[in-house]
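Note sheet for the following structure.
Here the complex is missing one protein chain, while the rest keep their positions.
Here is chain A:
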Amino acid sequence: MLARTVLRRSVPSRGIASLNKRASSSAAGSESASSPFHLTITASVATAIALGSATYLYGQEAKAMTPAEEGLHATQYPWEHGKWNKTFDHQALRRGFQVYREVCASCHSLTRVPWRSFVGVTHTVDEMKAFAEENEYDTEPNDQGQIEKRPGKLSDYIPAPYPNEEAARFANGGALPPDLSLIVKGRHGGCNYIFSLLTGYPDEPPAGATVQEGMNFNPYFPGTAIAMARVLFDGVVEYEDGTPATTSQMAKDVVEFLNWAAEPEMDDRKKMGFKAITLLTGLFALSVWVKRYKWSPIKTRKIVYSPPVSRR
């Protein structure tokens, strides 16, 4: 700051002289180039072209893929369990687990979900123990180093249908059925996408669409060619609670079940969030009141200037 003021003070003598010179020269120039109109029009056209091309280049959405490669966007469904104050419908979770067990589990694993996590959510302890005992698991090596088989316990995880990825690919024509534990979180569109995919198989591919041998057409799958065939048909499972097992009912149930598998904490999370927001709203109102209380003397004081009485 100091330097600048010093500079300004020292400059004037030369500054004024140069200013005078420049003023005189520019006046002479404007007289000689009396028609700058072509310059104005050139500059305007150049600006318009620059702005136009910039809008054209940056303004439109970039698409790296064709719509077919992108896949049809899933329909938005009003999921009841998606609302902020709703839990999962646990009867639907139970039905969805039945659909998973009887339909999906022949190809898709659910390796991150243990049997115990169903207890007190969809099934009783005894039901889950019976399910777990149907499967065999490796034991710890015994004193001869042999690994034996034992029936499953509640703490075991749901076994995968294939021992490894290669076996899964070999059994499915080179395609790997993804693990379904986190599939709702792992796909754009979540529940909507999976529901649309499961129910979106047309009876036959539309005219002009080419489907490779061993593939199936599904408009919601990116690339439209999916190795999984349609699996949900009316009456494919028989629900124990008497719900009609239509395609859309089964798809809805299994999607809600997979949503639970991906975020089993959702019920408690929403409940705690509701409680926390309620409490914090009260505390916030209290803090506003305290602030106003503490500031009231300062806000309501009046500052009066009484000028000194002048002596005459």
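Simple rule for what comes next: a residue touches a chain if its C-beta (ideal position, glycine included) is under 8 Å from a C-beta of that chain, and two chains touch if they have at least 3 such contacts; residues count from 1.
Everything below uses one rule, namely that contacts and distances are computed from a predicted model.
K.L.:
UniProt protein name for the omitted subunit, picking from "DNA replication complex GINS protein PSF1", "ATP synthase subunit gamma", "General transcription and DNA repair factor IIH subunit TFB4" or "Complex III subunit 9"?
P.N.:
"Complex III subunit 9"
K.L.:
One chain is left out of this view; which of A:52, A:67 or A:120 touches it in the full complex?
P.N.:
A:120
K.L.:
What residues on chain A make contact with the chain left out of this view?
P.N.:
85-91, 94, 120-124, 126-127, 241, 267, 271, 274-275, 278-279
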